[in-house]
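Below is one structure, written out as structure tokens; the observations come after it.
Here the complex is missing one protein chain, while the rest keep their positions.
Our next item is subunit A:
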């Protein structure tokens, strides 16, 4: 049995390619760990043992035939249960789709299959992506591996829990307004929200279409870049994808930050918890010592971001879910859970006759101002650094009956979706044994720069080596 806890994608790829380990053996090891820990963590809704082992055999055959391999050959991954996977049940975390088996793959899944990954299973989430804690799943909450009484962050809760507890080496999420970055921060992982339109959304169940981005979790920055190399790029089936050239995100990742101009948006630090502030500033100091210059900047409309987001997002949620009829697949609308109903009602209201101008249209105007804030600031600096979450991972149950408090968990992570800019959340330490993350934010299509900065910081700290105590 292979010890799954010490591996990264980078190492595993070379172990497989150099025939030091067999993909089947590796897959067995990850499946065993996933099956064992899932009763504790509830990270997976479905574990696809048979499909995973079949795929692993296929990859081992390719290797013994000396055939060419995809860049992620044999890598075990978890997939948020919002991505359509042909022949594998896809629930969106909702009882509405409890019996839905897609007949086609989302573009991301097709690309991952072409890269020869092994899908271990489909991960838990807040139903339809609606949530910041994972507790809105109709299949029960996921637990934070660092403290089982706390949330792992959401909505891509199971994906984060699965990677950090070594049930897989990468997992996929969606980020409409926190859903990759918050769980990455709460689970000591690297999580990317790419530029809007960098990664195809085709075949991923839509939440709010002008905000949805397709991201992923890994333990290290290098691994994260490796995965984006596979998922990024134009897709004729998603008209919002960009035709801009895709970089090799791992190339020059060691370039360093010498001469890089880093901005600290003062609105994010003003009332920040003092421990989180200290840990974030320590990280900034490390980048300064590595040659970056630091200056304070301002994103003046930051205080309106959550209000803007909680008009636009539910409006688009209501519009997308208005089309759900239960005629072609799934169950009827009466199976929607509480949070989906709440958002549908709020969004239907903000789009309704008489209120459209005061809410939706107003929010679309403020959204322009928020985006201009970012445009302006990136004339002065190359990247921004700010906290990912205003608090440590909170207790399960703490915010479930107070939707407004839950929505305010997203206070530092919604502006980037409104502006469409990329953001990489990287681990930046621990407070009272709980992980803390920080965001590296850049202009549109600057993912490469974010990885270079993240990599430089990670070399100094290696927080990913501090694992949750899950036993073996």
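Following the convention adopted for this analysis, contacts are C-beta pairs under 8 Å (C-beta built on N, C-alpha and C of every residue); 3 or more make two chains touch, one makes a residue touch a chain; residues count from 1.
FYI, contacts and distances are computed from a predicted model.
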(request) Match the chain absent from this complex view to the correct UniProt protein name in "Aspartyl/glutamyl-tRNA(Asn/Gln) amidotransferase subunit C", "Sigma-70 family RNA polymerase sigma factor", "Inactive metalloprotease YmfF" or "ABC transporter permease". (result) "Aspartyl/glutamyl-tRNA(Asn/Gln) amidotransferase subunit C"
(message) So one chain is hidden, and I want to know which residue out of A:246, A:363 or A:414 touches that hidden chain in the complete assembly.
(response) A:363
(message) For subunit A, which positions touch the chain that isn't shown here?
(response) 99-101, 103-104, 195-197, 210, 236, 239-242, 301, 304, 306-308, 310-311, 318, 322, 326-331, 333-334, 336, 338, 341-342, 344-346, 348-349, 352-355, 357-359, 361-369, 371, 402-404, 407, 419-420, 444-445
